[in-house]
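The complex is shown incomplete by one protein chain, all other protein chains being positioned as in the whole.
Moving on to subunit A:
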Amino acid sequence: MEDSFEEHLIAALPALRRFALSLCRRADIADDLVQTAVERAVAHRDQYDPDMRLEPWLFRILRNAWIDQSRRRATRGTEIDVTVSPEAATVDGTRVNEARLMLRETEEALAALPDDQREVILLVCFEELSYAEAAEVLGIPKGTVMSRLSRGRVALAEKLGIS
């Protein structure tokens, strides 16, 4: 039988994979990254504090795994655009509605941001982590999370014509 840690871990997989994709932008590498993070999480589950949310802890493990890996990777191969999801691929010109267009523009604007700003946006606005949780995942002060997040969102708003 699965215990609650395992159930919770399974439930967090989509968010973990999303985060992994945003880091590496390659589906195959993202899946391996998630698997690596799961293995490390299982091996170190005694270090998990049950009073904390599981997701930020998992994100941190996954991000560390990514740093281990990406810093050692001289060449990254071909990166895919994360916006090439099945949904985005069906855009055919006639059925493009405004919301979908805005979505694409948002993704494009997001992709153009500096990595450190995008990372914070993904954790806070996509994965709905608190500022404090995002700071914990990234190993940076909360004030740094806030300045990166606000700079990133101001830049997004400018690119998207929101004022």
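Here, a contact is a pair of C-beta atoms (placed from the backbone, for glycine too) under 8 Å apart; a residue touches a chain by one contact, two chains touch by 3 or more; residues count from 1.
Criterion: contacts and distances are computed from a predicted model.
Student: Any idea which of "ATP synthase subunit a", "Zinc-finger domain-containing protein", "Phage shock protein A" or "ABC transporter ATP-binding protein" UniProt assigns to the chain that's been left out?
Tutor: In UniProt, the chain that is not shown appears as "Zinc-finger domain-containing protein".
Student: At which residues does subunit A meet the chain that is not included here?
Tutor: Considering the whole complex, subunit A reaches the absent chain at 2, 6, 9-10, 13-14, 17-18, 21, 27, 31-36, 38-40, 42-43, 64-65, 67-74, 82, 85-88, 99, 102-103, 106-107, 110, 114-116, 121, 124-127, 130-131, 138-140, 143, 146-147, 149-151, 153-154, 156-157, 160, 162-163.
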